[in-house]
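Take a look at chain A:
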Amino acid sequence: MPEVIQTYTPLWACLTALLAVIPILLLRKESFLREGATFVAGVVMLGFVISMVPEVLSGKVLECTLVQITEDVPIKFRVDGLGMLFALVASSLWIVTSLYSVGYMRGLKEHSQTRFFVFFAVSLTATMGVAFAGNLLTLYLFYEMLSLATWPLVTHHQDKEARGGGRKYLAYLLGTSVGFALPALIFCYVKASATGLEFSAAGFLAGTGIEGSVALVLLLLFTFGFSKAGLMPFHSWLPGAMVAPTPVSALLHAVAVVKVGVFCIIRVFTGVFGLEFLKTLDIAIVVSWIAAFTVITSSLIALTQDNLKRRLAFSTIGQLAYIILGVSLLEDRAVIGSMAHIAMHAVGKITLFMCAGAIFVATGKKYVSQMDGLGRKMPLTFIAFTIGALSVIGLPPTGGLISKFYLVTGAMDAGQPLLVTVFLVSTLLNAAYLLPIAYHAFFPKDRQLSSQPFSWKSTAEAPWAAVLPLCVTSILAIVLFLQPQVLLKLASLMVGDAG
Partner candidate 1 sequence: MKWVGLIAVLFTGGLLLSAMDDFPNWGDAHSPANASPVSQYFIEKTIEDSGVPNMVTAVLADYRSYDTMFETVVVLIAGIAIMAILRVGNQIPRGARPAPVSAPASVNDDHQDIIIGTTCRLLIPVLQLFAFYVIAHGHHSPGGGFQGGVVLGTSFILAAIAKGLDPALERLPETRYVKIAFVGVVIYSAFGVACLLLGENFLDYGVLSVLLPTIDAAEARSHSMLGVEVGVAFTVSAIMFAIYANLASKGELEGGL
Partner candidate 2 sequence: MAEQYPIIVLLVLLFGALLVGLSGMVDRRVCFPLAVTALSLAVVVSVGILQQVINGGVIRYFVGGWSRPVGIGIELRIDTINALVLLTITTVGLLTAIFSFRRVQEDKTEKTPLFYVLYLLLIMGLSGMVISGDAFNLYVLLEVSSLTSYALIAMGKSRRAATAAFSYIIMGTIGASFYLLGVGYLYLRTGTLNMMEIHQAILALDGSSSTIVVAFVLILVGLMIKMAFFPLFGWLPNAYSYCPSSTSCVVAPLMTKVGVYVMIRMMLTVFGTEWVFENLQYAQWLVGMAIVAILAGSVMALAQVELKKMFCYLIVAEVGYMVGGAWMANHWGMVGAIYHIMSDAFMTLCMFLAAGIFLKQAGVVRIDQLDGMFRKMPVTMAGFVVGALAMIGIPPTCGFFSKLYLIRGGMESGHWGYVVALLISSLVNAVLFFRIFEIAYFGKKPAEGHGHHENHSTVSVIKEANVSSLVPLLASAAIIVLLGIFNSDIVELIERALNGSQVIGMNVLSGKGGQG
Partner candidate 3 sequence: MIWQFDIIILIFLVITAVISLRVKDLLAASMVFGTYSFLICLLWAGMGAVDVAFTEATVGAGISAVILIATVYNTRRDSSD
Partner candidate 4 sequence: MGETFKANVIDHFNFWVAVVLMMIGLYAMITKNNLIKKLIGMSIFQTAIILFYVSAGVKDGATIPILEHHAAETEQVEAGEHVEGHPVANHEAHAINPDDYSNPLPHVLMLTAIVVGVATLGVALAVTQVIYKNYGTLEEDEILAKIKAAENDG
């Protein structure tokens, strides 16, 4: 067992964003100060998270119990490698996103900005809560909190389209979580309340004697119940949620919502069942095939989408399925790859979304077909876009390569050549739906455009607050390629325990 340290730092990290609500509300008249508060909270939060990194890296686990909410199961925070990894990603990208949203919201003069920032902060709290959740109940609590807190963000425009998207969003997320995850949770509670539902590498369900079809049903209930992961057939909320303002899409798809979904599923695999126990049960392959199906299908759909945000959304669905596929292979390297992919994909995808938003702010264009030659107008944005696309596809010099490498080798370890093929085919598809955008932006099909000489003076980038963040994240994508050690160490901590 890893060494356990009792500390309230996770709680503070989690509360920082929630406490930021108060100054945001108080300063609602002073937009500059209000956004300053958001930003400061982000930095403080990241500080808290980073302060815990060394201890986690040295193999220790930080814990704090908040309330003994039921006899056996407390509300409890527990920081291990996976949680740390996710918290790092979420908190660092929050800073970037909040900077970006300042630029975006100001640029478009959006209404109700205070409300936007309030719920933004609340969803971050929920995300951190999920990251640090020490048991299944805590995880579920923050999971639901996130669904609810992001609803006003998704429906921010309050028009008919937003209404429809929001309805779908909640219907899918709440429907599956109440309909599938909750019964699964209660089933676990019934079976294993003595373990406190606490995540452990061996899995708290190991030793409760569930097996066969019951275990499979339970696993599927969890997998579909956390439908934020966008696994087919419960994926269609994600394109629907594209009605949200772009910073929301960016945060939702890259950081908060969908990653919480896959994070929860990884938790289920590694903490609830335990990899070893799942191997003996021999049921995870079902999930693998569902994920593989999702990977291919969503990539094919993405090819057909003209709306850039929708195309990215389907891309996200595919990439999430990678992660699930990786973890369901139950091989050490695949699992490490999955965890690393959370971070790699987050960085890549957030770049892409922020680029989409920046394009929209600067030119009002939403469709891929309209972006011909835009690279000459917005060179920085499209350079970042290209890097992001490379990262999502998994090409050097970006971090995406590393996680994909782990995933593919993991699939080979598992002896599933067919799944290896899935990975490779989908990589090609990724390239097919992302790279042409970048290419045509710089080398337009339209001769007239391409013949014009490029000059920096003719560029028309989005406001600096929108461009800076996407530059930062694209650089981050490259940095992660060069320095992935911390992430990989954190990820392998989880696997190491099991072995």
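In this text, a contact is a pair of C-beta atoms (placed from the backbone, for glycine too) under 8 Å apart; a residue touches a chain by one contact, two chains touch by 3 or more; residues count from 1.
Selection rule: all candidates are chains of the complex that A comes from, given by their letters.
In this text, all values refer to a predicted model and were calculated from it rather than measured experimentally.
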**Report entry** Candidate touching chain A in this complex, from 1, 2, 3 or 4
**Finding:** 2
Report summary line: chain A contacts candidate 2 in the complex at 67-71, 75, 137, 140-141, 144-145, 148, 151-152, 155, 158, 160, 162-163, 166-167, 170-171, 174-175, 178-179, 182-183, 186-187, 189-194, 208
